[in-house]
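Of the protein chains in this complex, one is absent; all others appear in place.
Then we have chain A:
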Amino acid sequence: MNLEDINKLLDKLDQMNFSEVEIEIDKTKIHVKKATGEAPVGPTGKPVKQEQPFSDSVISSPMVGVVHLEKQLKVGQKVAVGDVVAQIESMKLFNDVTSSQAGVVSQLYVKDGDPVEFHQSLIALTKDNKHV
């Protein structure tokens, strides 16, 4: 990929609806995170606190509901692929949230029992070999 290709790709990506993406084409790896013009505004019109932890991946809620974190889940804890890290209660049903990555919990964005929306960040993970 040359610089022109990358520029074209970035233009294309700019028109698409996402906030962060990682793409690998012919050994060129691009990580794009979009700047969100203004700070998101919360229900009361006040800016929502932006969470910018050190993380390699974020586990987000697959649905609207109430989050129930696994009891033993703490910052610094190791998580394996497929581990259940939380449950989302929706219409009295409990839905498992599993980790698609192995890593170490670096931050919990939510408290047990918090209401959550679709794709709300729940847990940040860093890669196993890094310091937390």
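In this section, contacts are C-beta pairs under 8 Å (C-beta built on N, C-alpha and C of every residue); 3 or more make two chains touch, one makes a residue touch a chain; residues count from 1.
The working rule: contacts and distances are computed from a predicted model.
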| item | value |
| --- | --- |
| Undepicted complex member, UniProt protein name, chosen from "Phosphate ABC transporter ATP-binding protein", "biotin carboxylase", "Elongation factor P" or "Probable glycine dehydrogenase (decarboxylating) subunit 1" | "biotin carboxylase" |
| Option touching the unshown chain, where A:Ser55, A:Ser99 or A:Gln120 are the choices | A:Gln120 |
| Hidden partner chain, touching residue among A:Ser57, A:Gln77 or A:Ser90 | A:Ser90 |
| Chain A residues touching the omitted chain (full complex) | 17, 41, 43-44, 63-66, 90-91, 115-120 |
